[in-house]
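All protein chains but one are shown at their positions in the complex.
Presenting chain A:
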């Protein structure tokens, strides 16, 4: 595969999401019942759904929530996870032992099941699944970051800084965090793909965004009756969008990971 393909797809998806109102040919929510299940034509490149809404426009607008959800998840989980990991590595001793055991316990819960349960208890929508999934991702990121922070913290340059008399704050914020940032970025990029699949699954189960919102997971679910009617475009288009985006982001993440793994020394 060409080197620029995955990054290009990522940039394209993000641009489309940002510029959705300008690049979408139609209002994603405009109903046109007389034109329901329109076939693929120049006017409707992906056809229309059961209510006559333009599928391409819905797919383009759906990119917004479909990307924003995972983005918030990895930002929140990354910030909390890195903070937990660096504190545990820095203080060590019983605090580290406590954090590690707590992470092991949290790690044992499947994140998706946790998020589904929370969404079922506290109501569907955008916020609840995102918050629940963020919590579920914290132990995943914190475990990897703790191991790296521990290794980093034990390098002699940290002791050199301690002998110089720098405060723990200074050493953590100005040295540990910047040195761990590449790994955190890789973790976030990998998590992004998983979060997207999980959030799409939650939407698919009807516990995420509710109709008439345009969201890829929701579109897959809502397209199911149409499949039986012989019009599978909606589900297929949304599913392909999820798969392509996840693969592109994960490919970029793995490339970053290989690049940074040689940068440790």
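Note that in this section a residue touches a chain if its C-beta (ideal position, glycine included) is under 8 Å from a C-beta of that chain, and two chains touch if they have at least 3 such contacts; residues count from 1.
The criterion applied here is as follows: contacts and distances are computed from a predicted model.
A.B. asks: Of the options "Carbon monoxide dehydrogenase", "Ribulose bisphosphate carboxylase large chain", "ATP-binding cassette domain-containing protein" or "4-hydroxy-2-oxovalerate aldolase", which is the UniProt protein name for the chain that has been left out of view?
C.D. replies: Cross-referencing UniProt, the chain left out corresponds to "ATP-binding cassette domain-containing protein".
A.B. asks: Identify the residue among A:160, A:173, A:227 or A:240 that touches the chain left out of the display.
C.D. replies: Looking across A:160, A:173, A:227 or A:240, the contact with the absent chain belongs to A:160.
A.B. asks: In the whole complex, not just what's shown, which of A:93, A:178 or A:230 touches the removed chain?
C.D. replies: Among A:93, A:178 or A:230, only A:178 touches the chain that is not shown.
A.B. asks: By the contact criterion defined above, which parts of chain A meet the unshown chain? Give residue numbers in ascending order.
C.D. replies: So the residues of chain A touching the missing chain come out as 155-157, 159-166, 174-175, 178-179, 263, 265.
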